[in-house]
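Heads up, the thing below is written out as structure tokens.
Shown here: the complex without one of its protein chains, the others still in place.
On to chain A.
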Amino acid sequence: MAATRKAKNETFRDTTKKKDVREANIEAAKAVADAVRTSLGPRGMDKMVAAANGEVIITNDGATILNKMTVTHPAAKMLVELAKSQDVVAGDGTTSVVVICGALLKKAQELLERGIHPTVISDSFNTAANKACEILESIAIPVNLEDKESLIRAANTSLSSKVVSQHSSFMSPMAVDAVLRVMDPQHANLLDLRDIRVVCKVGGTIDDSELVAGCVFDQKAAKSAGGPTRVEKAKIGLIQFHVSPPKSDIENTVVISDYAQMDRVYKEERNYILGMVKKIKASGCNVLLIQKSILRDAVTDLSLHYLAKAKIMVVRDVEREDIEFISKTLGCLPIAHIDSMRPEKLATADLVEEVDCGKGKVVKVTGIAAQGRTATVLLRGSNKLVLEEAERSLHDALCVIRCLVQKRFLITGGASPEVEVGYQLSKWSKTLRGMEAYCVRAFAEALEVVPYTLAENAGLNPIQIVTELRNLHADGNGAYYGINVKKGSVTDMREEKVVQPLLVTSSALTLATECVRMILKIDDIVPVR
């Protein structure tokens, strides 16, 4: 009752609540950004994430950390989403995007305190981000895909912050080779990373990893019945049917009424399988890849025995999702029925063999006659944690190269683009008027968080480094100066060969801005069903 009396014809609206909500959102988002801040850059630290089920992950990858963190606050969730989309777009820079977002929010908070309307901040940030992208493009160096050297350098930069950095000289060329192998010259812009398969095997060191010219199966050859484990001049059949006793879809019962009948059932079963194996053999096939089945046994001990006798190597439990990849790699067609087991559906390879690989074994197919545009990387590592991190790092490196394929520009690394954009933006802001100018300048200042954090993580004096960088960039000819973490000083990044794709930085900026704008526009959290 009292509340309604007060509300009568009241033009002044109580906005304290709205401010609180916005404040709380910004605080929550900033907290998330702070959590990953220390893992930025080559000297960034790793995080150990202990999942609820007791699993432990050690990683430096922003997207992974955030993904595993259980955040409940809605605004914090938006940052997690942000890292994910950066992962989708660029694959790398997931930490940077969150850190930039946090810094922008911090600046936005200051602007809000000065009474600037959130939509004004939001619009100005948008114009600033657009301008920033223009600036980035102006300092970008075009790259030719033939120039393997620069591709490797870009991959190097991405790997430098990971656990596997000491192996970067080895992993980067591998990543580049893998991408170049799957790239279709006719559709050079379309690159599907799913054409690159990464098989992880514990055992050995990362140095033992290799890019396999052919195909690798995680499974070992089924040789319980003593089948061959090495086949030269292989004819490979990818089958989707089962080499096992018949089973109809309709429920069936075999009624046995006397002893003699029992024998007959056994014999028939044997004959049935023998017939299948003969048909397989007749097609000339000597390596069988069998799709996993949940409905019935794909192979039985009996059929394995016959197959072994027929000198046919068997790899079983191939997942249905992998069929497309395998058929593309080997250049064969999947065979779904025994009657369509024809020679033209088989693939030819020089050698199929089972090799020891640490604790387990893998099956390697090499010298494939009609290999499609796919690549397989066999990753090795001394333990599961290292291996998983290596896989994530390799993914990042692959993404970096993919970015270069999509947008063929490189920019220098070591926070040089951020400083340059910050400098140019603040210069540009002086030509603007009103609140917009103020907001654009705040945007420019926020970008300094990247060099600052980078220096801080590297154990350098951040203030000294940032001011030195500012001076150099203000000179006008130092656009490529950045932080040399190894030397602990400021140097020209072109000489240090620290480069990264333009797409990573430009998408980090636009995505972070988009996210900030969304958070700023929220003035209420409404609980709903």
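Note that contacts are C-beta pairs under 8 Å (C-beta built on N, C-alpha and C of every residue); 3 or more make two chains touch, one makes a residue touch a chain; residues count from 1.
The rule is simple: contacts and distances are computed from a predicted model.
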item	value
Chain not displayed: protein name in its UniProt record ("AP complex subunit sigma", "Serine palmitoyltransferase 1", "Prolactin-like" or "CCT-beta")	"CCT-beta"
Contact with the hidden chain (one of A:N53, A:S248 or A:N477)	A:S248
Option touching the unshown chain, where A:N67, A:S327, A:T366 or A:S382 are the choices	A:S327
Listed residues A:I256, A:A282 or A:A369, member touching the removed chain	A:I256
Residues of chain A in contact with the chain not shown	1, 3-4, 7-9, 11, 13, 18, 25, 72, 74-75, 77-78, 81-82, 84-85, 88-89, 117-119, 123, 126, 190, 192-193, 240-241, 245-257, 261, 264-265, 268-269, 271-272, 291, 320, 323-324, 327, 333-337, 340, 507, 510-511, 514-515, 517-518, 521-529
